[in-house]
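Every protein chain of the complex appears in place save one, which is left out.
As written, the chains take the letters A and B, and residue 1 is the first residue of each chain.
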Amino acid sequence: MIAVFYISAAIAVAATVLAITRTNAVHALLYFICSLLATGVMFFVLGAPFVAALVVIVNAGAIMVLFVFVVMMLNVGPQTAEQERILLGPRTWIGPAFLSGVLMIELAFVLVGYRAGTTTAPIVPPKAVGMALFGPYLLGVELASMLLLAGLLGAYHLGQGAMKSKEPGA
Amino acid sequence: MMAPVPVGAGLLAAAVLFCAGLTGVLVRRNVLFVLLSLEVMLNACGLAFVVAGAHWGQADGQVMYFFILTMAAAEMAVGLSLVLQMRRHFGSLDTHVMNRMRG
Partner (left out) sequence: MLRLLWLVPMLPLSGFATLIVGGRRLPRRMVSAVGIGSVALSTVLAAVVSVAFVRTTPPDAAYVQTLWQWMRIGNFAPAVAFHLDALSLTMMAVVTFVGLLIHVYSTAFMASEEGYRRFFGYMNLFVGSMLILILADNLLLLYLGWEGVGLCSYLLIGFWYKDRANAQAAMKAFFVTRVGDTALAIGIFLLFVSLGTLQIQPVLRSVSQYPPGTSLCTAAAALLLIGAIGKSAQLPLQIWLPDAMAGPTPVSALIHAATMVTAGFYLITRMHPLFLVAPAVLFAVAVVGAVTLLVAALSALAQHDIKRVLAYSTMSQIGYMFLAMGAGAWSAATYHFVTHALFKSALFLGAGIAIKACDGEHDIFKMGGLRRHLPLVSQAFLAAALTLAAVPPLTLTFNSKDLILNEVWLSDVAGPAFWTIGVVGAFLTAAYTFRLVFVVFFGPEQRRSESRVSRWMLIPFAILAFLGAVSGLPELLNAAFGIQSFYHFLHSAMPGPARDFNSAGGPWIFQAIYVAASLAGIGLTYLLYRRASGILGFVVSTTMGVRLHDLLTAGWGFDWVYQTLIITPYVRLARLNRGDFVDGVYAAVAGLSYGTHRVLSRTVNGNVRWYVGAISLGAVAVVGLVLVL
């Protein structure tokens, strides 16, 4: 079982790296969806089936699909890919890579040095999560619903004006 | 199915994913890719929470992931509609073009 965890972790990292280095938008998205699925497997091995399902359904199935729809709508096609390839020379990568590298080394020091041991064996079933959500975290749930309402209204309003002056054929 | 996974390994995986996402945000110019990289970072944070929750055997980690997910959904919705607005006003998706807030 541990092997599954490590393999899916490796897949997630590789898929993410590929996602951020692609020039074609759709390719990047698809790689990221693959990464999300690997993350879901990791959650399952950790004994959190509820969030594993949530990753697949909501994260990969809703958010990323929305992303794909918008990319299609904006007609991010080959000429964009060409521009991106030109812009993404090696010189562009050096600074950010250095910065992220330093951050990663620091985080590694912090996290590995903290000898916490291993995760516990029992699964945390969805029932426990539900009990927590409607128990101590009830206020959070209400706030999250308000957030979603705000997001809905914002997206509706902002998207409305954008549709008016779109290029023909959209 | 479950197994006792070393917490350090899980958190390290989350750290690696986070830094990859950060690199993506810093490097890419097209706003769509920036948003994608932000998604990557959010996901990495959620992974860290779930690993921690599994370590203590409580539901709190998953609840936190639940909230992060909700927030990411709302953010994506609004963000993508802003991308549409940007395309309409500036004619391109390059973040360098949007520098009206220059000091």
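In this section, a residue touches a chain if its C-beta (ideal position, glycine included) is under 8 Å from a C-beta of that chain, and two chains touch if they have at least 3 such contacts.
This structure is a prediction, so every number in the text was calculated from the model and none was measured.
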Option from A:L66, A:L99 or A:I123 whose C-beta touches the chain left out: A:L99
Contact partner of the left-out chain, one of B:V34, B:L47, B:M76 or B:L93: B:V34
Which of A:V68, A:L107, A:I123 or A:L148 contacts the chain that the document leaves out: A:L107
Residues in chain A touching the chain absent from view: 95-96, 99-100, 102-103, 106-107, 109-110
Those residues of chain B which, in the complete complex, touch the missing chain: 22, 25-29, 34, 95-96, 98-103
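Keep this in mind: only the chains that are shown with their structure count from here on.
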Whole-Å gap between the CA centroids of chain A and chain B: 5
Residues on chain A engaged by chain B in the complex (per definition of touch): 1-2, 5-6, 9, 12-13, 16-17, 19-20, 25, 28-29, 32, 35-36, 39, 42-48, 50-51, 54-55, 58-59, 62-63, 66-67, 70-71, 73-74, 76, 80, 84, 87-88, 92-93, 95-97, 99-101, 103-104, 107-108, 111-112, 114-124, 128-129, 131-133, 137, 140, 144, 147-148, 150-152, 154-155, 158-159, 161-163, 165-166
Chain A-facing residues of chain B, complex: 1-13, 15-24, 26-30, 32-33, 35-37, 39-40, 43, 46-47, 50-51, 53-63, 65-67, 69-78, 80-85, 87-88, 93
